[in-house]
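Left out: one protein chain. Kept in place: all the others.
Naming follows writing order (A and B), and every chain is counted from residue 1.
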Amino acid sequence: MPVIPFLILFPFVVAVLMYCIRVNKIRNFIAYISSVIIMAAVGILTVQWALGGAGNIYLYNETHLADTAILVAEAVLMIFVTILCIKYRKYWISLLSIVPTLMMMYVELYGKKTEISHIHVDHLSILMCLIVGVIGGLIVIYAVGYMHGYHHHHTDIPDRRYYFFMLLFVFLGAMFGFVLSESLLWIDFFWELTSICSFLLIGYTKESVAVTNSFRALWMNLMGGTALAIGIMYFNMTDGDMSLTYLVQQGVELSPFAAIPIALIAFAALTKAAQLPFSTWLIGAMVAPTPSSALLHSATMVKAGIYILFRLSPAMRGNTTGMMISLIGGFTFLITSVMAIAQSDGKKVLAFSTISNLGLMVACAGMGRPETIWAGVFLMIFHAISKSLLFQDVGATENALHSRDVEDMHGLLYILPRLAIFMFIGIAGMFLAPFGMLIAKWSAFKASVDSENILMVFFIAFGSATTSFYWTKWMGKIISHTHLTEQRIKDITKTNEVISLTVHAVLMIALCMSFPILSKIYVSPLLIEMFGYSDDVLPTEVLIMLVIIILFVFAVPLMAFIYSKKQKTNVKLSYMNGVNTGANRAFVDSFGEPKTLWLSNYYFHKVIGQRKLMIPSQLFTVAILIVMMIMIIGGAK
Amino acid sequence: MNQTIAVICYIILAPIIGGLLEGLDRKVSARMQRRVGPPLLQPFYDVIKLMKKQVIVVSPAQTFALISYFALMLLTGSMFFAGMDILLCFFVMSTAATFLYFAAVISSSPYATVGANRELIQMMAYEPAVLLSCVGFYLIEGTFNVGEIAFSKTTDIIYLPGFFVAFVFILTIKMRKSPFDTSTSHHMHQEIVKGLTTEMGAQNLAIFQVTEWYENVFLMGVIGLFIMNGTTTNIIIAVVVILLTYFLEILIDNTSARMKTDMMLKLSWGVTLFSAGVNLLVLMLVR
Partner (left out) sequence: MAKVKRSPWLLHYDGSSCNGCDIEVLAALTPVYDAERFGVMNTGDPMQADIFMITGGINTQNAEVVKQLYDQMPRPKVVVAVGVCACTGGVFKDCYNILGGADSVIPVDIYVPGCAARPQAIIDGVVKAVELFQQRSDEHDKLVKQGGRPDAAKDAVKEDKEVSNG
């Protein structure tokens, strides 16, 4: 399939073009065209694969040229990171790049060599390609408009859009490479590449906060990369094979060589998926411009960690690694959703909620049963779309409103109706019955009861309560009635941003509707491929019932809306003990002067704020990680 | 066929039963305070009066949110009495509750907003216990299906006493009884006026009231589910237990002072963790 090398290489070519072309209009045009081409290529790949029987396809056994290229690229990356570390006086971080790269080079040049294929196409990688291609493409389209507004609004930041778009495309190429690779060496290379893209994008503004946060992201991700490299080297030295499928198979067969590499790779996945104790990098990453937050830090890159955990999950079922992963994931799900309550910055809420949902996916992978992976896959699909929609929407809102604080979104529905509706759809998709996320959460719940994982049952029961708390209060803010419309705020959202938002919203609703079909024709085969069998987590009747309820839930508000439009009503002032000035937003104070009223949500930041909870929970998870890793290395089953 | 009858019965009878229960509630409360109390049918008089009054709103969207709340609660109860998945029922119920929250905050009124925010905390307080009760049923019966749980041979409460305690505890929150009536105040002259319902007058208040009745009947149904084991005599026991639970709620209501929301949250989570948690552990160990 020549479309696969095209998919991996084409973004890199575009990236070079992006860097070279300094005329905005031409570059934007090329960005549009290429993102459409990428989406089309993903489509072609999917169709070809589906026509070819939609099975496991292993390709490219002889890849000397590519191997050499990757070797060179690894060296270049290492030098580049080292230079940057020296420039910003973070010398020790460079070690985290140098050591694993040298290890990989050693394995490449002197390690045991076996005949393996380098590319593997199956249901899971096609799913990842679709997510990366479609959402990534849309976000690039969005970014063209967004970055225009961003630099219009932030005049103090040097306009380096050529650099920004270059990184976006490099990242897309790296992601495709990552999800399609079968060779562990390739996986490691693309893994490091995505980490570095993320690092550079966080530092885009070059402000001191951005630099600090970007280095934090860098060292955490590189530490994961180091663990990955150690794991791969260990496997190479003991077993000798370099293929991921083989590794997982060995893990399932309880080979003595596989347990440690699997634990190390799972550890690496924890850093990438920003689980506790590594969550701080993702929160710091919110200083980056919104498209990169949407693309890297919620929709795709952090999903790389989840992807690799899903791959490993058959080998994690019921052993110490699985216990560690599901414990960390479940704990992260609960604690970060509690911390999200205390946030009022829209992007921070999204960041915490991303970590929290990733935690649930990680826990699903850790339990390693078909039912949990079923739930995890759906969580991944719906989370990617909803979050990408929400990030883009918050970004567009910020450009218009000059604030992304949830408190400032009071009555957004009346100020920026279009964006508010998108935001509403996105949030509804995140937690409200019967949208996708909730159904997936439900099946995760059911699966953890089935697997008698009592801790997970508690994590999910309490975590879903806290999750709905912070989403509901945000939704309430958006729809609150306001009379502040006299200060007109212009909706400066560009057409391309709206296109991307609309496609996301439509996609989300369409996917919710086609839930049963999706489950039957895609996710069940995926599970069979992975585990050899698949359980119907939720029987088809229930799923169809769910679709009916979805229709009902859409129809009820619509009918209620029409009814309430028709109804003759008398509009009264809201009750303020009789001293409402007549605007519903102000009252007469004891001096007889009008006083504006501010309504705020509860945040409890003094009780459950990040400052209060982050360090204890980090300590706790570090302790779990250390204990469990020692147990695994010590040979516990 | 049976399902259809059950659903129709629920839709027609629930407001009547709910209203009567509330009338009984007011009567018994009055007797506890050595008063005569209003007639049994007082709640119906109130609702009829409210329906007859001029339609008023603060924001026209209130009615929209309230009707959605009503319809979704009706759906919840219908699904329950049709014997469908109990988790699904509670998920739809939480969506209904979200619409109630919207109905309150949409007005942007200070008292209603404070009440609504407290309602959110209440939702956070009761949700874990609700989900865990479903888990309890699942562990005993191996299914979330209400019909199968109700007509199976086992009396669930024998195995689920901890879950029952947790559920009754959060029932106080759900039924807006003191000490947890933080989001709406049923008694006069309190600090948030009428809380959540401050901006609901006339028809809107009537919708709210009737929905509460539907909700109470649904919740009582869940209490009954703990008892049901498929025999006929058992139904009588279930009714007795339901009435006793209701009486207990009235007793709690009349003998306790209202609590702060954070206390409520800690207490209800504590009780849930402790009683449901211990019960769950024992169940999983015994199995």
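As a convention for this text, contacts are C-beta pairs under 8 Å (C-beta built on N, C-alpha and C of every residue); 3 or more make two chains touch, one makes a residue touch a chain.
Treat the numbers as computed from the prediction; the structure is a model and nothing was measured.
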>> Checking the contacts here: which visible chains does the omitted one touch?
In response: A, B
> Which of these, B:Gly37, B:Gly77 or B:Gly277, touches the one chain of the complex that we don't see?
Replying inline: B:Gly37
> Among the options B:Ile5, B:Ile48, B:Leu244 or B:Met263, which residue touches the chain absent from this view?
Replying inline: B:Ile48
>> For the chain left out of this view, which of B:Thr198, B:Asn216, B:Asn229 or B:Thr245 touches it?
In response: B:Thr198
> For chain B, which residues reach the chain that was dropped from this view?
Replying inline: 26, 30, 33-39, 41-42, 44-46, 48-49, 52-56, 188-190, 193-194, 197-202, 205
>> In the complete complex, the non-displayed chain touches which residues of chain A?
In response: 568-570, 572-573, 575, 577-580, 582, 588, 592
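Keep this in mind: only the chains that are shown with their structure count from here on.
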>> What's the distance between the Cα centroids of chain A and chain B, rounded to whole Å?
In response: 37
> If you look only at chain B, which of its residues touch chain A in the complex?
Replying inline: 54-61, 63-65, 67-68, 71-72, 75, 84-85, 87-88, 91-92, 94-95, 98-99, 101-102, 105-113, 116-117, 120-121, 123-125, 127-128, 131-132, 135, 138-139, 144, 193, 198-199, 201, 262, 269, 273, 277, 280-281, 284, 287
>> Give the list of chain A residues in touch with chain B in this complex.
In response: 410-411, 432-434, 438, 442, 445-446, 449, 452, 454, 457-458, 460-462, 464-466, 468-469, 472-473, 475-477, 479-482, 542, 545-546, 549, 552-553, 556-557, 559-561, 563-565, 567-576, 584-585, 597, 599, 601-602, 604, 607
